[in-house]
Structure formats: structure tokens, C-alpha cells
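This part shows chain A:
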Amino acid sequence: MTTMRNISFDAVIVGGGGAGMRAALQLAQSGFKTAVISKVFPTRSHTVSAQGGITCAIASDDPNDDWRWHMYDTVKGSDYIGDQDAIEYMCSEGPQAVFEMEHMGLPFSRTESGRIYQRPFGGQSKNYGKGGQAARTCAAADRTGHALLHTLYQGNLKNNTVFLSEWYATDLVKNQDGDVVGVVAICIESGETVFVKSKATVFATGGAGRIYASTTNALICTGDGAGMAMRAGYPMQDMEMWQFHPTGIYGAGTLVTEGCRGEGGYLINKDGERFMERYAPNVKDLAGRDVVARSMVLEMLEGRGCGDEGDHVMLKLDHLGEDVLNAKLPGILELSRTFAHVDPVKEPIPVVPTCHYMMGGIPTNVNGQALTQNRDGVEQPIPGLFAVGEAACVSVHGANRLGGNSLLDLIVFGRAAGKHIEQMLQQGLEQRQASDSDVEMAMSRLARMNESTSGESVPVLRKELQTIMQNYFGVFRKGEFMQEGIKKLEVLRQRIDNVHLTDKSNTFNTARIEALELENLFEVARATAISAEARPESRGAHARDDFRERDDENWLCHSLYFPEDKKVGKRAVNFSPKTVDTFEPSVRSY
Partner candidate 1 sequence: MVTNATSLSSSGVSDWLIQRFSAVILAVYTFVVLGAFIIKPDMDYNTWSTLFNSNPMRLFSLITIFALCGHAWIGLWTITTDYLNVHHVGGLATFSRLTVQALCALITVTYLFWGIQIFWGS
Partner candidate 2 sequence: MLVSIYRYNPEIDAKPIMQDIEVEIPEGKDLMVLDVLNLAKEKDPTIVYRRSCREGVCGSDGMNINGQNGLGCITPLSEAVKPGKKLVLRPLPGLPVIRDLVVDMSIFYKQFEKVKPWLMNDTPAPAIERLQSQEDRAKLDGLYECILCACCSTACPSFWWNPDKFIGPAGLLQAYRFLADTRDTAAVERLAGLDDPFSVFRCRGIMNCVSVCPKGLNPTRAIGHIRTMLVAEGT
């Protein structure tokens, strides 16, 4: 173990997506030695796939727009378990964060007056739900994520951030005092294992949509940060809350932006009926994503789905005209032609609700500090560990995220964590030390994998995991099904322990990475399953057949999953914003 190379930084960010690179940028700009560990070249991170935009009250479309209205929408969208202090911070700091991105060069689309173009998205309103539909999502055509991610990469290049590109973090290194000291990472190209020490370790590892068989997520979204945190014994919050995006392309799973409906597209069933008029009479197709996804599934269950199997519905865009589609949704035309073999200019796109976003994650405060509870249930920050973006649960999305809020989450909390770490470093934050045995502990998983002589294959086990999650923990959930699913997962756990790595070579061994990813996927899947079973109510994206109502009396709270004893506890939701009155829970209708 003593032969292992050590490298050290002021801050190490694991993950090169939007949140990670925004945090890195903040630190690199102030001259701190900052590294980004990314298992893919940073611009290949999943942020690149975000299409529609960044929701933020920059008052371009409506000069009277107010971040408090955005806050109201977000709280309502979260089905009231979003933390109001965090939502307040995100919505009020948002405009500044968006303007900074524009100043860095993000090529936003423009209005006639030269300001940033904003489009309507689901769940957006003016004047606290009383002023009609708002258009608050700042867009760069339908490639906003791509534009954002590339702009951030460019900014980091300019500021000399160190990129450990195509390095894969395998586990956290924790010392005897419980401090996080850094991570063990593999350089994928050479296979070398390195102890990357840092004063602050930031997890910006994104989501884990690959626990489901049908997902809009990239193949790399395997919950690596969540897996590492859980193996280190840290709790996960709201893991039952998974967003199913209404419009994934049927059969392929690729995303079609909510911006399609924002620009005037709508969903139809096999009779050509615009069915959202029945489920959400006021805002129709622009209701919250959870509401639209459930309505679609109900249409299919009641026999009004399209196709021979009646297993999808259609998204109609042709009435918008070719010019509008070319100008506003060029990427969607490309994707539909490639993956659905359909030209949206002429015919509707077959779509189906598809796993899209993990609202849960590592619990943090607004500064990005990861939180845990001690034995007496008292909350405390984990020394040295931070989390931002989809990997984290601040929680601004609660039980259901609004479209366009994820990109805002990335840049606001990436920036906030960066600023906080900057402050800590300026105040003399020191590198904590780890012993050889601490590092060895972090290496044990890798060592076991490298020594395997026989066992099961990774793709087979991964497929089974995804099937279990899809079948037992999908859009609609039921107690007895979920209990069965949990049993199946436990059987699968033993088989995953017995996974066999046939390829032991060092050079760019992606089979080894996939085996390590599988364990992270499993940790996330189990946390999801157990948390979902433990929440006996329907709230936001968590819809139960056996408990159809929201239960504010008992469950107006976060769930907290403790990986060591696999138990679910509760954590209070923050209802104390600093500058506005609390938004009290009320019936959520669109």
C-alpha cells in the first residue's frame, strides 16, 4: 500500500458535470489548487444532454417577474417537502448565477430586445399561481445543457483547473476521526490507483438513472457518489423520489424536452384526444411532471394508449409549423428522426414516461456541506465532504422537480459550495491525515474485484437490477409489490458480491469500471426500494396505489435512509425562509 502514489489538492471535485465544474471554477478563479476527477472527458458528462433550459426569474420575458413567484412554484412543485431556505437561496441567487454564465459566454437565445430568451415550462406561474402561465426558462435553443457545460469547461480551462480526465473515483478515504481525507481513484488509461488527498472533497457525481431499465440518463449515470457515501456509512435523503419524465422517446428512452410543450406542443391519446385537458384543466400539458407522467400511464391503463400494445402516447408538434420547430427545437427534430424514425414537422412523436431524475441524494445544507446524524440523531456536517447537483439533496426539488430547475440547482449550488470552501480555505482549512490502514480500507473493494477467480457477469446482473427496479418501483407503486422487489434485490446482492471480473488488464479496462459501477447502482437501488416502501403515502413523484393520499400529518418530512442498518428515519423539512413568509402546504392542483 505504501507504494501507492499520493497527489494532493486544496479541493477535489468528483464529477465534471455542471455542478462540479461550477464549483471548480469558483475555486480555481481564487487561485486554489483545484482538481476535477471525471470518469469521462468533462464535456461528455450528462449535463450535456439537458435541453430545455435554466428556470430563473431574470425578468426578461416579463419585466415584473419575481424570484418569489419562482420560489412559490418550486415549493408547490416539490409537494411541500422541498426545504424552503434552500429554495429561497436558489431562486434569489439564481439571476446572478445565470448572468455570470452569460458573461462567461453561454450562447443563450435572445429576445427582440436582445435579452435572454425565456420559454414557458411546466409548473410555472406568475403572482403565486394567480397570474397565469409564466415563461421563465432561459434557453439556448434546445441545447442549453450542452451550451452550459461547454461554457463551464471553457471557463475552467481559462482558470487552469487541473482535470483528471478519465479517472474514476472508487471510494472515499475516511480517517479514524470520521473525517473525509480524499478519494482513491483509478486512472482509467493506465490502470494506476492513486490516493487523491484534499482538504475538501466535493461529490458532483450526478444521478443514477441507470438503476431503471428505461431511462433518459446517459450510460455513465450510475450513482457513484451515492454509492461511495453509503459505503462510508453516510445517510441518503428522499431516495424514493424519482422523476419520470413524461416525454422519453418510446423504445429508445432518449429525452424530448418539456420545452416542446412549452412552445405549444401537446400530448394526445389513440383517439387523438388532448387528454391533459381532463387531468389538469387549467394548465393542461404544462402541469408538474409527476402529474403529466401519471396521467399518461392512466391513459394507457385505461386502454387509450397508442400502438399495437397501447403502451405509449403521442406528442404532437406539427401544428407549430416547420419554421418555429427549426428555430426553437432543432435538436428535437434531429433526435426524433434518429431515434423514433418520425419527422415531428409532419407527424407526432411516440413518447412514454421515462426515468429521468433523482430528487434524493446526499443531504446537504445550502453551503453544500454533506450532513449526517450522530447516534443521538443530532444533525452534523461531515468534515471534509461536500455534495452538489443531482448527487446532492439540498433539497430544492423535494418530491418532484420542476423542469429547468436542475440546471439552476447545478450552477447555484456549485457556486455556493465553491464559495464556502473558498472561505474555509482562506480561514486556514488544513489537510486532515489518513493512515495506511484507512487507505487500505478504501482499496478493499478494488482489491476483491481484482482477485476474483469465478462468478457472475456484470451485464447480466445489471440487467436484472434494472428489471426489478422498473417492475417494482416504477411510476405507480404498491406495498406488497415493493416488499417482493426488496426480497429480489437481496438475492441479487449476494450474486453481485460474487461478481467476476474476467479482464484483469490495466490499460483502459472499462469492464473493471462497469463492475465497480454496478455496486454503486445496487446501493442506490436498494436505498430507493427501502425508502419507497417506508413512505406510506402518495406525494410528488412517489405515487402509491395502496396509499393514494398525501399524509401531511405523518410524512411532511424527508426520509433518511441509513445504509448500515438499512433503516429509514425522518428528517424535518425546513419551513423557515429568511426573507419571505413560509409557504404553507396546501392542496396541489394544476
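Keep in mind that, in the parts below, a contact is a pair of C-beta atoms (placed from the backbone, for glycine too) under 8 Å apart; a residue touches a chain by one contact, two chains touch by 3 or more; residues count from 1.
Here is how the candidates were picked: all candidates are chains of the complex that A comes from, given by their letters.
All values reported here derive from a predicted model rather than from experimental measurement.
Engineer: With reference to the defined contact criterion, which of 1 or 2 touches chain A in this complex?
Structural biologist: 2
Engineer: In their complex, what parts of chain A are in touch with candidate 2?
Structural biologist: 40-41, 43-46, 48-49, 58, 95, 98-99, 102-105, 107-116, 140, 143, 146-147, 150, 154-155, 157-158, 189, 218-220, 254-255, 331, 334-335, 338-339, 341, 457-459, 502-503, 505-511
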